[in-house]
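What follows is a single structure, written as structure tokens, with notes after it.
With one protein chain removed, the remaining protein chains of the complex are shown where they sit.
Moving on to subunit A:
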Amino acid sequence: MSEAEEAVIRAHHDEWARVVAALTRRFGDLDIAEEAAAEAFATAVERWRADGVPPNPGAWLTTTANRKAIDRIRRESRRDDKHREARMTYDDLPEPVGAIDDDRLRLIFTCCHPALAVEARVALTLRMVGGLTVPEIARAFLVRATTMEQRITRAKAKIKAARIPYRMPSADDLPARVSGVLAVLFLVYNEGYLASGPGTDPVRHDLTTEAIRLTRLIRALLPQDGEVAGLLALMLLTEARRTARVSANGELVPLDEQDRGAWDAELIAEGHRLVRERLAAAAAGVAPGRYQILAAINAVHTSARDIRDTDWSQILALYDRLVRLDPSPIIALNRAIAVAELDGPEVALAIVDRLAEVLACYHAYHATRADLLRRLGRSRQSHAAYDRAIDLAGNTGETAYLTRRRDQLR
């Protein structure tokens, strides 16, 4: 790869969101911003090869993209004056005091606006903030590129027609809006972590990496937010186990069978640092949110050099806190796994069985039950539960693992 090509890739990684955000602010139109940014990067590929890499690639790209946008607006205003009128200019309201003034943050809040459908938020965030191409996003979510293109186009049209603003949410709305953004990023991460669909890789590294990169960006922009730190820590501690989580033949390896030496020590150290930072805040009286508690649970797991060293009572205590915050049956299911380690599989099974109705279609419910039944020596029932889990599991690695466990039953 030539020096110019490398520089363009690096600039795309570092500057894409900044260029799109600056253009959106100036021209008040996501469509123009996206297209002009894409053209500027395409121009960079040619020009940097011929003329060398400019001393400040970010500034070069913003200037070039600005010029492209102005060209397009001139073309269109000649063709259609009404189009220009329809374009929005935002930010006529004063900024909330104390909010960080960064266009990228506005861009993220616009892309993750609650008035957009969740799939649209995900797609728009990956395109506008992440800089992924439409075919890349389409592949990641197993839909056709034209379908994904329509989804993004429709979302942009709604932003324009309904006038979804391009600005920082007010201080009152900020916590709810940040949690909306984190939900989008967590969704992207989880889709990468437990990719669904037959014939897909069990782990989609591209999506997990992108989710972490975007969460790091939010962390840099909102360094005081505990849940942002919590989500980043949670992703890092999960990502650290990525390679140990899938065997050479593509089968998922559960936590208790993983080669802990293969965990990424650097990611774990970074995740632990974030968790410690949040523990200090909690000690000072700031109540942790769900991502922070989930991160803390993962910190306990990743602190044990051997599965037998796992501090299950601490994990259970954290789950108890989490249940109070989020009474979802999935949390209750995961809590039962910790209960099994402390009080035995029989106690845990009683808890799990109470979730039968709500989690009947959730593969992990049946997988957890199958494992508890196996430990209790109730092979026939365990076999049936594995069957159900295998039917429902969408992840190829998980299916392979569950099938092996079922076939090992006596």
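Heads up, the rule we're going with is that a contact is a pair of C-beta atoms (placed from the backbone, for glycine too) under 8 Å apart; a residue touches a chain by one contact, two chains touch by 3 or more; residues count from 1.
To be clear about the criterion, contacts and distances are computed from a predicted model.
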| item | value |
| --- | --- |
| Protein name as given in UniProt for the chain not displayed, "Chemotaxis protein CheA", "YciI family protein", "Sulfur carrier protein TusA" or "Cytochrome c oxidase subunit 3" | "YciI family protein" |
| Hidden partner chain, touching residue among A:Arg144, A:Arg163 or A:Arg354 | A:Arg163 |
| Residue in contact with the excluded chain [from A:Ile9, A:Ala42 or A:Ala115] | A:Ala115 |
| For subunit A, residues in touch with the removed chain | 90, 92-93, 113-115, 161-165, 169, 173 |
